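All protein chains of the complex are present and in place, except for one that has been dropped.
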């Protein structure tokens, strides 16, 4: 068993951080579902909490002589999780800032991909504390990232086909891109998680 | 006192680099004030000097066995200072390349934020050599970054409200974004400075 008896704190903080991530992903999707403007204040609050947790992990890292896994990996994992939350928030911010009142189907599909990744991340982080296997979660998060990339590609190609209003093109293209970056950052989380698991196998 | 008697050179180089940064920020604001097209040649020269200083710091780092603070922190600090100058230059470049003849009020306000951050960075770098406290400078630079972010957000939202010419939207949106990235890079400088000060406290 890989539990480090005296240092459960890092795992707790990572679990909390991945909870915020999943909550943010769920919130983004729900606001798109309801076709209501995203309440960016709520997303901003989640993003702020994720920032605080990341800061707490880094501070704890600087104060700890013994860490449950590589110092650099703790740093990379915290930064990668924080990045996903940042881009989920950025997507909500675009919807509000650009006053996108009807969120297109493909943006909705991308938000679903992000939520699916976030749930795998939550489970993978829980496994990490138990020394469990990462590979299945990693593969699925990688697959979802590829799906997100295809979705983005198709959505932008269709946008240029169909939309003649250049200002609408600017807004939706950026929304798709920001959502796809979130799936990409989730992919980075998965790779860090697997690399940690392999080193500690 | 934290002065390292035989290695004042790093501090000198950082002081010079932060001087170039402040000069570039001042120059960008002045060109906006006068509503004249930015003389990008002058900004390019400052950016070039900052590049040379950064290169000198890295070369010196690779040659030194003893450094006044962590090697990695010296690297991060030089890179972060250089990044701020790069984005100040990038902002001036956009004004020239897009032929923005009247710089909007919000871009002007963002350039003021960058200059205020640059002056705090100059003072903080001077403090660093004396082992002085960073926290007040860091907090103020962080606050300015948040102000810059709000300014950018409002400016872009208003741009989409008001401006019906898509080409003008492309130009000004990018100018606001580049200016906001400069404030963000200044924030990174502040965080590195405080982290160095804490480790050496």
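The letters A and B name the chains in turn, as written, and every chain counts its residues from 1.
Definition applied: a residue touches a chain if its C-beta (ideal position, glycine included) is under 8 Å from a C-beta of that chain, and two chains touch if they have at least 3 such contacts.
Since this is a predicted model, take the numbers as computed values, not measurements.
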item	value
Residue, one of A:55, A:71 or A:153, that touches the chain absent here	A:153
Residues of chain A in contact with the chain not shown	153, 156-157, 160-161, 164, 166-167, 169-170, 173
Chain not shown, touching residues in chain B	93, 97-99, 166-167, 170-171
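To be clear about the criterion, only the chains that are shown with their structure count from here on.
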item	value
Centre-to-centre distance between chain B and chain A (centres being mean Cα positions), rounded to whole Å	29
